[in-house]
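Showing just some of the chains, left in place.
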């Protein structure tokens, strides 16, 4: 039996997933669901899928997987519906901004035995995947310190910031997941310091745009995360891992390998602008990975539990910032 | 009216073109033609196209373009047939290994007004395209010297070498095209020196595997090309252009940006293995460019005349090697 | 009148300063003073200076400057003696490990109008000096975030650690000075997290070997410092500064520009092993700077007050580590 997928959400990230699943061939992408029916129809036409409604898609026995790329506040409900319908799920992060709602939703999915892949796309980036593989192979000995630099090219609209959960839950959550993944242990101490440096309106909205977080695991491994909502030179996504045997680093990807050398020095090309460029390959690998999950040949590389733990760390960072103390977990 | 394409040749390079044209959407890839009918059928199944024979494809008025990816010795005949059928043509290089046959074939295509795109894929590589654009924008002033390094990871089978036309016509021809493209002038002097260093059987087959060629244009611009059939570290594809105002360089692409720093020094990831990896993007751009030609919104970036001129340079290099003199054109 | 210098301390760092002052020519290095008279005599012979005792040197009116490179616990006394003798002073850091003793000593020197250069050698490193100059020139706009990586190749003997003041006062104090210098503002919040990962004996001695410190200034600028007593790949000394207009980075220096590309990837040369190699140029610039101070053409680039402020930050970091809170200054 072939796998069939229903994609929910025909917006920007939905379009990326649709194209990647369509490119897997064999008509794996069967349905597009979106309350904006024109958007669903247009995306379906582009990718050889059919636009339909959620109920039809979930009732179709040929649909074995559901991809949730709709608005954040619909994720938990859709996970529960798809889980009850017996589908495997690939859901964009976060499951929910509320810890309790997240816990309840995961509990439902777990009790139904639902395979649930959470969209921590960076785990699928070829560069970070090569880093993880080299760590697992012992390339730098025992991992001891992790440094994560993650900076967006420019802040989102303040309207978005107000509903996104703020820098820690919306942006740093990716880095908190990478920290857990690379440290190989869960942090037990969290300390945060932050400022609003790019736009005073972000402060008015109750958020920060520049943040430094420090983590420590029970065995003493340390991690630093540096976030900013603005990097005029592009999407700055770098990680370095210090181990007992050396240092492993992943750098940025540039638009090209062209460099120009003039009297003023050496000029290299720009780094890739934002996540659509930098993580284009990651999204493709993520789609193939979900296909493997549907086939039964893989288990989710990033689970609902991973999402929950990252959310707990994000809340701890926020609490540390508010209290000026190191939060113990 | 939509464009329809017939692809001739279901081998390795044909499969790449088929996938890229299929990914353009709208069912642009209509037919696959190959004397090995199983190969045609399999590739058609993978890409949503139909396997058919040449006559049927050329007779179909919905087919406006033909992609020739079959064996070299079929290129000239197929170009003539497709030209007579009124199709636009995208043909893998070379048109023919024989100068006269090439000239005759191009004369036919020209007289019929056939748009003919020759598969000099490197012109479509994003790195080299960025280089060309920066030169055209005057980033390094007047171009004066071009250095081209082009080394394959390992030699092809000697059986292939015997029929390929040899290093100059088969391998360096790409570099000779890049030289012309980047110099912006045709060379009028050619000098070559070469050796057989990797495998004595290549010498027995009458070929060399390591070659240095120097070119000079009428205005005095200079170019060096360095070729080898072996580079154990991967497919080495670099160009540097010296101008009155500075130096522009294009480097290799690496498998990832991961580097490891241990007591023995800094270890970066491998460079991409061969042309399928390095020029994957180039082939995609090439397909889009042919689609634009079919739509009438572009003219061929690499023409049959470009192929002819590169072949003339390759023959001059061979003559210089044989005579120990600088060949004047 | 020519300047004459008396160097106190003929140990490792004293030998470096002696060679650099001797190389300034004109016999500027007049005396070497060390309680181990054989060491003083040997160094004097190597550098064309005379070995003598402190009283003789301070009494000599041709001696206008004193370089203090003796044991840490002698610094404050020697500063006071030299200041009373009317000499300009170049003293290795720290002035003292005790805040009160430091304050008192500086008060004496200040009241006597003594020019006092403190040996924060990194300010004289050509790379960091180029960074500072580019920041001052506005190359990245307003400075917002500073990241400092500073890792020694291997831990000192535990016996040294016990008397050195510990990681914060002995090692990170250099980074705390760089932070103040590059931020252009004094931090008002300090948070620290640390572990002992390289050698349990360091923990037994009451110290840590791996530490992360976060700083925040009154205007909200942020800084991260990452320290480790061990980096098997060499002396890791990097800084990056994020500003409103971009990112400025200073990388490590390598033993050579040689790289080797084999089937396993690209291998670059090692980074310089430790401070004697990395900061060799810095020490030379520092000597010239002290000569300029003696001539009256420069004022100290790093002062006693800078030393005091760095010490205050180091103590705050230690307090943050012990209390698990962000320390306000």
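When the chains are written out, they are named A, B and C in that same order, and each has its own residue count from 1.
As a convention for this text, a contact is a pair of C-beta atoms (placed from the backbone, for glycine too) under 8 Å apart; a residue touches a chain by one contact, two chains touch by 3 or more.
Quantities reported herein were computed from a predicted structural model and do not represent experimental measurements.
Q: If 3 of the identical protein chains are displayed, how many copies are present in the complete complex?
A: Copy number for the complete assembly, per this file: 4.
Simple rule for what comes next: only the chains that are shown with their structure count from here on.
Q: To lay chain B over its twin chain C by CA atoms, how big a turn is needed, in degrees to the nearest 5?
A: A turn of 180 degrees brings the C-alpha atoms of chain B onto chain C.
Q: Which one of the chains is closest to the middle, using the mean of its C-alpha atoms?
A: A
Q: Taking each chain's centre as its mean C-alpha position, how far apart are chain A and chain B in Å?
A: For chain A versus chain B, the centre distance works out to 39 Å.
Q: Taking each chain's centre as the mean of its CA atoms, how far is chain B from chain C in angstrom?
A: Each chain's C-alpha centroid was found; their separation is 57 Å.
Q: Where in chain C do residues touch at least two different other chains?
A: Counting only residues that touch two or more other chains, chain C contributes 232-233.
Q: So in the complex, which bits of chain C are touching chain B?
A: It comes out as residues 232-234, 254, 261-271.
Q: Which part of chain A faces chain B closely enough to touch in the complex?
A: 23, 25, 46, 126-127, 130-131, 134, 139-140, 245-253, 255-263, 269
Q: Contact residues on chain C for chain A in the complex?
A: Residue list for chain C touching chain A: 144-145, 147, 149, 151, 189, 191, 193-198, 210-212, 214-216, 220-222, 224, 226, 228, 230-233, 236, 242, 244-247, 324-326, 328.
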